[in-house]
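With one protein chain removed, the remaining protein chains of the complex are shown where they sit.
As written, the chain order gives the labels A, B and C, with residue 1 at the start of each chain.
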Amino acid sequence: MPERTMIGAVLVVGGGISGMQAALDLADSGYFVYLVEKTGAIGGAMPQYNKVFPTNDCAMCIISPKLVECGRHPNIRIMTLSTVIDITGKAGNFTVRVLEHPRYVDPAKCIACGQCSSRCPRSVDDSFNIFMAKRKAIYIKYPQAVPLKYQIDPEACIRLQHPEKCGICAEICPPGAIDFTDLGREHDLRVGAVIMALGFQPFDPGKTRAWGYGLYPNVVTSLQFERFLSPGGPTGGVLARPSDRKPVQRIAFLQCVGSRDRNRCNNEYCSTVCCMYAIKEALTIKEAYPEVEVTIFYMDMRTPGKEFERYYERARTEYGVRFVRSRIHGVEPKGNKGDLRLHYINAHGKQVEETVDLVVLSVGLETPDAMVRLAEKIGIHMTPDRFASISAFMPVHTSQKGIFTCGAFNGPRDIPQSVIGGSAAAASVSALLNPVRHTQTRTLPPPPEQDVSRQEPRIGVFICHCGTNIAGVVDVEEVAAYAATLPQVAHVARNLFTCSQDTQDLMVQQISDKGLNRIVVAACTPRTHEPLFRKTLKSAGINEYLIEMANIRNQNAWVHGQEPETATAKAKDLVRMAVAKVRRQTARKPLRIPITPSVLVIGGGVAGMTAALNLAEQGYRIHLTEKTTQLGGNALHLYQTWNGEHVPRFLKELKEAVQQHPRIEVSYTSTVAAVSGHVGNFTTLIRTGSSRKRTIDHGAVIIATGAKRYIPEEFEYGKIPKVVASIEFDKLHMHNETRVANGKSFVFIQCVGSRTQERPYCSKSCCTHSIQSAIKLKKEAPSRQIYILYREIRTYGQRERIYNQAREMGIVFINYEQHGPPRIRRADSGVLVEVWDHVLHRPLEIRADMVILAAATLANPEAVALANMFKLPLSKDGFFQEAHAKLRPVEFHVDGVFVAGLAHYPKPLEESISQALAAAAKAGRLLARKEIALEPNIALVDPERCDDCALCIDVCPYRAIKLAEYRDSEGTLRTTVTVDRVLCKGCGICQGTCPKRGIDVAGFTTAQIEAQIDAALESPAPEGAI
Amino acid sequence: MNREPVILAFCCNWCSYAAADLAGISRLQYPGSIRIIRVMCSGMVHPEMVLHALNKGADGVIVVGCHLGECHYIKGNEMALARAEIIADTLEDLGIAAERFQLTWVSSSEPERLAEAFRAMSARLCALRAPATAEAADAAGEEA
Amino acid sequence: MSDQARPRLSCEWLHACAGCEMALLNCGDRLLGLLDRVSIVHFPLLMDHKYGDRAGAGFDLPRAEIGLVSGGVASREQLALLRTMRESCKTLVAFGTCATHGGIPALRNQWTVDQTLRTVFPEDEGECSSAFDGSSFLDRVYGIDEQVAVDLFLPGCPPRPETIVGVIEALLAGEQPQLTEKSVCEHCPTIRTGKGQRTVRRFLANAEYDPGEPIGSMRCLLEQGLLCMGPVTVGGCGGGETPLCIRARVPCRGCYGPVRRNGNQLLDMLNALASNGIDHRAIVDRRSLLRFSGAHGLLKPPEKRR
Partner (left out) sequence: MTQVISIQPVTRIEGHARIDIHLDDAGRVADARLHIAALRGFEQFVVGRPAEEIPRIVSRICGICPWMHHLAAAKAIDNCFAATPPPAGHLLRELCQVLAHVHDKILHFFFLAAPDFLLGAAGDYAARTIMGLARREPELAAEVVRMRQLGQTMLERFAGKAIHPVAAVVGGFAKPMSEAELRDLQAGGQALLDFACRALDYAREKVFARFEDDDLALGTIATGFLGTVDGQGNLRFYDGVLRLMRPDGATSEFAAADYARHLAERVEPWSTAKMVYARAWNEGFSLDPEAPRGVYRVNTLARLNVCDRIATPRAQAELEAFRARFGRPAQGTLLAHWARLIELVYACERVLELLADARIIDPVVRTPAEPRAGRGVGHVEAPRGTLIHDYTTDDDGCITRANLIVGTTHNIAPMNLSVRRAAAGLVAEGEIDAELLNRIEMAVRAYDP
């Protein structure tokens, strides 16, 4: 397409986490984004959740900063209550017709004071709380909604139904924002690309009466249960039976409701997330109410993700959650007290009956009909499971060029996969629209910063309720009253959620109104939220470093939940300490240095090549280092993807594309020898072959060093030639080697080396892999006897289809979880496999011509050296540990370094490719900034105190401190201690060494620490029984 | 006076402070008289700060860093370790019970380990009771 | 100018050695100039002003604008004398390191008075028996600021003559005397690289240097592995020139007291060593790092373990 007709704007449909991520990555990469959301506020499903697995973070708390970022981004235009009607044009130049439904509240005027809602006479069931609570006809979706603007539900509104009635809201609305005459309007948006992040809807179990949903009040869906557990939910986080509000004693989770089910519904696929969220909810209960009996009834426990297996283990062993492998087919009432009766068949084949007070249905994910229709309208092919049909090789590309998809619309997936998808889609768009990057975006000059250095401190203290997270324990009124008494505190405010968009605007307002020049936010932890508040200070026109956070949630309310008085007293101390510190906070300016517009990609596997190619298309120079003599990595051993796509062909094309791309340089037999520098300006020493070395300057680095395969020590592997590992088997299979060709009976053994004591994680792709091989064998010769001995079958998502297919083809699945692993013996003509048959409940002996071991995927041992060079953490299992399992899945705490593929965790090809694209998106987003602002929290020498004794020089781990020579006034040569602003990382080791306080890390000066100590010890310790 | 011993905890931003946050997320409970001061690295804590805190009436001071070899700043925690020795020596010279100071390692994924360290130290200090130093008191007593 | 018209200077020494007074007398011409501008009203070393006849019970000292007190406080008599000085002097100067930080005599604080008495007057030598009764001594040697308010701290063992006169002249002019707050290293010309020996050795052999060359060509003594207290010791001894001990090619022992007045030379030095990976356990007799600043409770008799 000719560049002049390309448009540097992008439409993102769907304001869930995936769409938000895509929007943020694109907006920061130089593209203008229209973020179209059908409801009244962005956020998607996440805000409804209480916590997220496996980190147990509070969902609202981690998403809130992203909501705010979207809300305030100059290059993102959020269009709520809007739906896409039509898309015309082609890649690079689309015209999108968007219908914006009336809100009946003028967003420009609404100040979200909430008076309308409080006075509105009409209450209706609140869909956000899944109809377990009421909301008014005029409402906001949820307290932290972005944009925080009220909306009127036309079906519920009395006035809109009966034009002459009611209208109170309009009368009392202070800014007069209500407009009953509001009409829907259509917009024609011209964009270069479209991203479909259409999301999902939870399966509605009311469609069938099987589980008594809708009949018995004590049968709830998992999403409703989330709301029960949520502090902001209908019960304020208190668990009680819906029927009689009695405390709950026994809870049953029923898995696979609306998933893996072709009888009650047509959802054949596995919804992927239910096992984990059920465990999460079970854990949450057990933490709050250890005495409650929690049972999870499941078919296969599918916890293949990173750290999932441990999470599962913990629930079982530490928290005593009961797991029963059995599918429950019905729920009946027992008595009239609201108790419920369950029937199931236990591991020994016996019928068992159980009574519980509460049944939670772990409902699956499905694509809403409206979305399916929209997809069809714009010609996106869908799978039989009604998800976007995508190739494993191009996991965010639809059948329509220029239109991309991500999130659960691509198939059921959890938050990290959705976030990765969003970034991946952004990367693909960036590659497509690179020629018109920065053409539609605008950069707002930050408001002029006022110099407060000579002003008397005027401190504003903002105390966060964090819903009930803090206010539920700490007497926030008392803390606020106390804060007002502290010296130089000029203003104190309390907020339900200090991190929410409206509070940010409020803070900006109050900072200027009250002439505040120092800010204390008493809320959660600075590690996650300080960046947000810094931005707020910036937009208020005061230096972003004049802030200090008092961590009264994570490190107070949550750890002293049992002792409100203690927590309140401690909150006061923490606020006093923060005030004492912020008083001594000084304005700082980040150091801006240009970014080297090139990327080092380590590892020439599919992940590495994908990232390299995308970034090259984004216009950056790439240096790709491969340890071996050829590109391809582990994919060289793969034959096909789960849905049968041919890997070797794809690999060939990918390699050629990489090798031929003018902006990619590949060095083979190369490894990283040394690393220096920092985000934006790394210098890396590459050792090629045995001897040759060269240094490479790059602004970012992507680590795609892949993984190793486990060499089995069990099952006579290596002793009996007919026992082979699956990778080897694929080769033999491809060449139809005699052992395979003549084989009549094949036994696959799963979890070889995975999910063991020493490797308590799932290798994720083995189940699918074995089943594929099995199907192929069966197709070749239906007479073949094929057994798969497994513990759980983890064909998550739409892979379930091949599991079903395999069973229908007569492949025998035998679960050895209960009775231990099979035993292997050499037999005269083959191998004897002995295993306990879990259906027949007796030992079974199989004569196999071949035994195929699904060997585990191991972390690459070379990761350790790399991790040390780049200062990156590794997980317990030796894989690279990302910055945040949920929302920062390819980043590290070390800026400018990203990870993708098996280096991060075992995963199938398409997930590696998505993650590679996501990593590329992050690198591209970074390089698009052209220059980097380095944290100014670095060591500063105080010439008044420093006398060049040089004790700090040798201690600096970064060689950032040097003795510089200069001539003094008399012209005699003197030395002085200097700090290299770029090299210094602000660790403060020098500060801990200096005998005379001659060197201090800005923001953590000795004076500040001393002030905190003094403040901490000012008041008597809180009274508390010992 | 029947009160929990006041303990100042210097937690490094990368491991122990993160662990303290995680302790909250995991709702672990520990004594309410712990006051955490966030530092970038355990190697940032000047021994003088420890002494200052004890002289100002803290019952105990605990410095918590990343596990050895896992320091975000390569060797900051080794620095803290080297200093811990000399702090112990100096406390002895000043006639302050060594139990009042502790250095320990906690990774960002070990909230329980952190909470346990807090509990243990608090219990240890309960045994000691009296505040760390009474320099001022000494001098005053001499004048009287 | 007549004696009466001149500002009055009163000098007293407590637990002291007269070194500070010697330093004052070493000022040469500037001393003569000074003597013309002040009238000395009390100075046991130089003039016959007495305390009054009630020995020990109380002291009658003339009023003075400026009072110099050298030496720490070790006995009840010295304490009473110090208090009288405080009352009679408008500006009270802690004169020398003994007054500001206890000085060498405060090494005594590592022992109790009784232990010290027993050692100095051993019982075993039958003929020796002291007329001392321990009660006339304070439990330990104090800096004078531990007992009375001090207006100015002039450390040094002894303070530099020019500095002493400078301080008195400044006070006469009604100005705040300017004393350096930087360490000995500030004006030490030796070569520092920031990388040094990994241990400290005792000073049993001389430092390495070329006697023919100026001091500026000598490697920092600490980096040579000699325990030099320069970094943790407040400077001034060299008066903007090479520190005196360094001139003699010997390491600083900290005689001006801590670089921050309420600092702890032992802690700061050990910390500096430990931070630089220098084996601080190699130091023989750690506590003598406090040999000049053992007052303020920093040196104590070894505590019995709880």
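Methods note: a contact is a pair of C-beta atoms (placed from the backbone, for glycine too) under 8 Å apart; a residue touches a chain by one contact, two chains touch by 3 or more.
Since the model is a prediction, treat every value here as computed from it, not as a measurement.
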> The complex has one chain that is not drawn here; which of the drawn chains does it touch?
Replying inline: C
> Of the listed residues C:5, C:173 or C:284, which contacts the missing chain in the full complex?
Replying inline: C:284
> Which listed residue (C:108, C:192, C:260 or C:296) would be found touching the missing chain in the intact complex?
Replying inline: C:108
>> Among C:5, C:149 or C:248, which one touches the chain that has been omitted from the display?
In response: C:248
> Residue-wise, where is subunit C in contact with the chain that is not depicted?
Replying inline: 3, 13, 15-23, 25-29, 31-32, 35, 40-41, 43-51, 53, 55-56, 74-75, 77, 103-105, 107-108, 110-111, 113, 115-117, 119-121, 125, 127-132, 136-137, 157-158, 202-206, 211-212, 237, 244-250, 253, 255, 284-285, 288, 291
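Criterion: only the chains that are shown with their structure count from here on.
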> What is the distance, in whole Å, between the centres of subunit B and subunit C, each centre taken as the mean of its C-alpha atoms?
Replying inline: 34
> Between subunit A and subunit B, what is the separation of their C-alpha centroids in Å?
Replying inline: 34
> Where does subunit A touch two or more other chains at once, residue-wise?
Replying inline: 955, 989, 992-993
>> Counting only residues that touch at least two other chains, what does the list for subunit C look like?
In response: 263, 268, 271, 275, 277
>> Which residues of subunit A touch subunit C once you look at their complex with the stated criterion?
In response: 944-955, 961-963, 975, 989, 992-993, 995-997
> Considering the complex alone, what residue numbers of subunit A touch subunit B?
Replying inline: 55-58, 287-288, 524-528, 551, 553-563, 566-567, 569-570, 573-574, 577, 871, 873, 893, 937, 955, 957-958, 985-989, 991-994, 1001, 1004, 1006, 1009-1010, 1012-1014, 1016-1017, 1020-1026
> Which residues of subunit C touch subunit A in the complex?
Replying inline: 181-183, 185-186, 192-196, 220, 223, 230-232, 235, 259-260, 263, 268-269, 271-272, 275-277
